[in-house]
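First the structure, which I've put down as structure tokens, then a few questions once you've had a look.
For this depiction, one protein chain was excluded, whereas all remaining protein chains were kept in their positions.
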Amino acid sequence: MTVGDVTTQGPQPVPGSSAGATVERFLQVRRLTDLLASRLSPEDQIPQSMTAASPAAWHRAHTTWFFEEFVLGRLPGYTSPEPVFRFLFNSYYEAVGPRQPRPQRGLITRPSVAEIGDFRARVDEAVVAALEAGRVDDRGLELLELGCHHEQQHQELMLMDAKHLFSHNPTDPVYVHRAPDPAPAAPAEQDWLDVVEGVAQVGASDPTDPSDTTGRAGFSYDNERPRHRVWVPGGQVATRQVTVADWKRFMADGGYSRPELWLSDGWAAVQAEGWDAPGYWRREDGAGDSAATDGSAAHGDWTTFTLSGRRPVVDAEPVCHVSFYEADAFARWAGARLPTEFEWEVASAGWRIADELDPDRCHPQPATERTIGGVWEWTSSAYLPYPGFVTEEGAAGEYNGKFMSDQHVLRGGSALTPAGHTRPTYRNFFPASSRWAATGLRLAR
Amino acid sequence: MTVGDVTTQGPQPVPGSSAGATVERFLQVRRLTDLLASRLSPEDQIPQSMTAASPAAWHRAHTTWFFEEFVLGRLPGYTSPEPVFRFLFNSYYEAVGPRQPRPQRGLITRPSVAEIGDFRARVDEAVVAALEAGRVDDRGLELLELGCHHEQQHQELMLMDAKHLFSHNPTDPVYVHRAPDPAPAAPAEQDWLDVVEGVAQVGASDPTDPSDTTGRAGFSYDNERPRHRVWVPGGQVATRQVTVADWKRFMADGGYSRPELWLSDGWAAVQAEGWDAPGYWRREDGAGDSAATDGSAAHGDWTTFTLSGRRPVVDAEPVCHVSFYEADAFARWAGARLPTEFEWEVASAGWRIADELDPDRCHPQPATERTIGGVWEWTSSAYLPYPGFVTEEGAAGEYNGKFMSDQHVLRGGSALTPAGHTRPTYRNFFPASSRWAATGLRLAR
Amino acid sequence: MTVGDVTTQGPQPVPGSSAGATVERFLQVRRLTDLLASRLSPEDQIPQSMTAASPAAWHRAHTTWFFEEFVLGRLPGYTSPEPVFRFLFNSYYEAVGPRQPRPQRGLITRPSVAEIGDFRARVDEAVVAALEAGRVDDRGLELLELGCHHEQQHQELMLMDAKHLFSHNPTDPVYVHRAPDPAPAAPAEQDWLDVVEGVAQVGASDPTDPSDTTGRAGFSYDNERPRHRVWVPGGQVATRQVTVADWKRFMADGGYSRPELWLSDGWAAVQAEGWDAPGYWRREDGAGDSAATDGSAAHGDWTTFTLSGRRPVVDAEPVCHVSFYEADAFARWAGARLPTEFEWEVASAGWRIADELDPDRCHPQPATERTIGGVWEWTSSAYLPYPGFVTEEGAAGEYNGKFMSDQHVLRGGSALTPAGHTRPTYRNFFPASSRWAATGLRLAR
Partner (left out) sequence: MTVGDVTTQGPQPVPGSSAGATVERFLQVRRLTDLLASRLSPEDQIPQSMTAASPAAWHRAHTTWFFEEFVLGRLPGYTSPEPVFRFLFNSYYEAVGPRQPRPQRGLITRPSVAEIGDFRARVDEAVVAALEAGRVDDRGLELLELGCHHEQQHQELMLMDAKHLFSHNPTDPVYVHRAPDPAPAAPAEQDWLDVVEGVAQVGASDPTDPSDTTGRAGFSYDNERPRHRVWVPGGQVATRQVTVADWKRFMADGGYSRPELWLSDGWAAVQAEGWDAPGYWRREDGAGDSAATDGSAAHGDWTTFTLSGRRPVVDAEPVCHVSFYEADAFARWAGARLPTEFEWEVASAGWRIADELDPDRCHPQPATERTIGGVWEWTSSAYLPYPGFVTEEGAAGEYNGKFMSDQHVLRGGSALTPAGHTRPTYRNFFPASSRWAATGLRLAR
């Protein structure tokens, strides 16, 4: 299938590429968004199920706006034929001007979904024409590359947000049809990897720095830079992620009802939200109408809502949709802790990137050893600037740095992360109570 | 135009009708909903712009559910092919069972808008078949009639809600294209009608009461009954509604900044909401992008958002989208007061019902004397049961009575009220702070 | 006991009185406030336990401010030695100027409780001196009388608020020591009084109207006037209030868990607040530390918090601390309804006023037939202006009229209402969800 080819192959690095390769890279990213959106009806693309989520139509338009604002907008004489889109589809770039209030993104039904498709096509055409005409300068090419990564992030967000939306519908909508997995083996064993105490280098090199000869010159966001030294204390990091089976033991041991396991804010969240299991889990009562979509859940079983409908939870899979608070409490219960982001980066060096987005699955595979992917992994690190951090130049710099308070770093990638987007220095971040991303954890001690 | 025929002619009374007339009446109501919805795209039909509003798709499905639940559900052996719709599209009938939480109606994207159309068609077909087969008993016919009136109410709500939704879109969406009105004449003069002190009969007769020979035997809701005596003090009621020109004088005289004119809760609302004009009004700054849709508003002019886009306000029209608090404050400023609902009913006897819904206009005409319609009129009366009030039998009784606290009675009808739905005993009701209905006022003293 | 004398005797009417009688009347009211406050420590007088309540210190100062503002303020050349008190102790009189935000009344610890006592003494002295010197004009005397009634209202509020405050303290504070009542007899029988259909006169006469020769010339608030005609439908009003024993039957029959008994807003309140019994009631688990103050409650018994600590509920007493929603649901459960305020006024003509405030008890007596008092009685009437209502002249008019929306009329008086303040035309009012006043009900049908 063509789509599989696209996503399996993944985006290719830009540096040194001819215009043709850049065009190809750009269009691959754009086409994947279209593919992912094609399973959502116009109706599905409208609602904003919570303030932190966005409509699919908005994701599709906002990523397009980014290219129009930052790439086409640099071309001499360019003016947008639809200036109101600048207001509608700017997310939070204060420097660019006013914008639709975030909590009201779900009230925009015009332009229609089809018109947003036209907007995408128009911008694609203009970008490709500019590239082929050699009219995009070096900074424009950098911003184009940034825009491709930005769009990949929104591909994951679009899937997360669709799942969150569908989870409120009692008909358990199916985003992608998927046959039941064969009965999985027992969860992989978990081993511990020693991390040796000492100074380590972490973070990404600046690809434009001529003095960097390490070969670590791929794309990175500003928040991954500069590469710098840290002191890593000695410790051990688990070789696989925490699984559903592990989590059931935590629950069976009263994990959600023992305040001594929880951070103070975490315990408050447990009580306020009524958490007694990961996000999307539900204990079935065996009555037909609330059972898993494939009918296989018996009375008292736990199911979880997936992009293929409601399914029984699977012991061997990594636990998913847990908040930082839950991850932290689990680790304390297990007599362990979460790794710091630097331990994680050191420990995972050389591990395999596995389980990136398969648009025909959109769900984690069973956890395996010495891999990253499947679920994002909460670390114990707060999301803070690296020493010497400099934001991306211009309005495009309003991207990562302004969120550096009260967020928590996640490392790795997930089964919703587009192929090629997972990398060892990547720093994802969410507030401590977030559960709608595909978030799990790995222990350290 | 066929549509015009439908709505001009209006629904016909059922009592004594043959099955054919009942079918025709039923289908007329159903078709008007389809017509009104046909100007809304699938995207437009999804969002719920505030908790008090509902998506158009929901209105279309809920009104259909009503017929399935209360008419088809009475037929021996009837079972719904889509039982989950009972959960999704029940509004607040506790006796019927659980239902989708009201604030989450905008998260339902499946069934699709087309599938809701199929649902409507299927129920229409089944109702018509049952009627033609003579399988609907007398109570069923009563409930069918109730369902038609219920659907007419939702036709108005659907338009109100669409307007509220569109008002959040900076592109000023147009629901129905409408040419600018010709320059209107000055507002009609206002005169006062004397209401003589004494006992009056108000309310609707019970159409099933054989002892009633008054001929007042048309359909009425339970909350309009029983017809009963009240003591009406002597007074005067204005012969026309308060106009935009009147309201501008109130504003120019500091109406929104003088606490002594306001009820305590009203003044709190003014401050909390920042009210300084009726709902949907905006003072134009003359810059192109925020001017009225037809470009005719100059700097400093007031415009209002209509279902045909943003337009300059028109002096001769009745003021619209004012809350009870504003109506009350205006009356106090004018040295007058709001009429009680009984004064209103007595005074308006014999007045003409004008300015009901024209689907090609959806906006009030200039105010005229001795008419009702155009805008709903706030009264000073709280929405309370009449002496001897008995709720509709069965679950259908959860309709009017349960809202009889802290709501205010409006009388008349509006330019969004379907033809045939306006009547002198009708009691509409909204909370005191509501502004999204087409609400105006008439003075008394 | 002196106190008993004061309160048994009660305030005396002013009209026609000499300055000495006016002084005496004024000082009696003021002394009762002092007596009631004397059981509250300085600490007790500070907190505001919810926005709707006020600190006792504030009640004492606000009532004093009223006399300074409206009586002393009229005296030529009078200026307040403490102008900031005007800001601190104005309640909601917009015309007088800005004031301490209501939710922040509990943050005022200076002036101290003793200094507020000094303020009271200073104003008392000045008022008495002015009266004795004949410097208070007729309007001043009217406002003095209004101020006395105003202070009586605040005496009840001060007790209500103290009870609400103390109820949050796990030590069950005692406001007044009171011996357990002797075992009470069974509740009084309930009978029904016929109300004949027809025109009735209700409301208070204007004491300054020379044409009124009915003798109904006592003090009344503006909201009780004018006396006017209403049509009262025929019906029956219960001769005694609903008792604790009645309420237990309602509870035993699932009263708090059957939505069909409740107004829509009422059912929402039940669920949001978790109501399953009247305010202050608690089901004892028999463990020592949570039992009633006098130790007499057994496992499973209901107790209620009183101004003498926690006590077992008493079957023969009128039920107290129920909201309008609960009263309405109870009436529906009983196959009855609440009386309108006019039925109530007609039916209760000639009944005995019983069970006004006894400062040594502060708790209702068992319900008796054909009496009013003990608990305020919710009516079905919304709190609206009478026909021809005119607010009190000047800033003192910001008293009753501005609250005439979304409040419900209560009639009668309570065991916290100062002697002499209960009268047949009195219109008390609270929002439908209020439970901290001493509120009960009487049925009609």
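Per-chain residue numbering starts at 1, and chain names A, B and C are given in the order in which the chains are listed.
Here is the rule we use: contacts are C-beta pairs under 8 Å (C-beta built on N, C-alpha and C of every residue); 3 or more make two chains touch, one makes a residue touch a chain.
Please read all numbers here as calculations on a predicted model, not as lab measurements.
Every shown chain that the unseen chain touches in the whole complex is listed here: A, C. Here the missing chain is touched by one residue of C:A19, C:L75 or C:I108, and it is C:I108. In the complete complex, the hidden chain is touched by one of A:F26, A:F305, A:F324 or A:Y426, namely A:F324. Only one residue in the set C:P173, C:G266, C:P318 or C:P387 touches the chain that does not appear here, and it is C:P173. The chain not displayed touches chain A at residues 92, 94-95, 197, 199, 228-231, 233, 235, 259-260, 262-267, 324-325, 328, 337, 380-382, 384-385, 387-388, 398, 402-406, 408, 432.
Touch with the hidden chain on the side of chain C covers residues 41-47, 49, 57, 83-84, 87-88, 100, 104, 106-113, 165, 168-171, 173, 289.
Here is the rule we go by: only the chains that are shown with their structure count from here on.
Of all chains, the one whose Cα centroid sits at the greatest distance from that of chain B is A. One inter-chain figure worth recording: chain A and chain C are separated by 59 Å, centre to centre, where each centre is the mean of the chain's CA atoms.
A straight line joining the Cα centres of chain B and chain C is 39 Å long. If you average the CA atoms of chain A and of chain B, the two centres end up 46 Å from each other. In chain C, no position touches at least two other chains.
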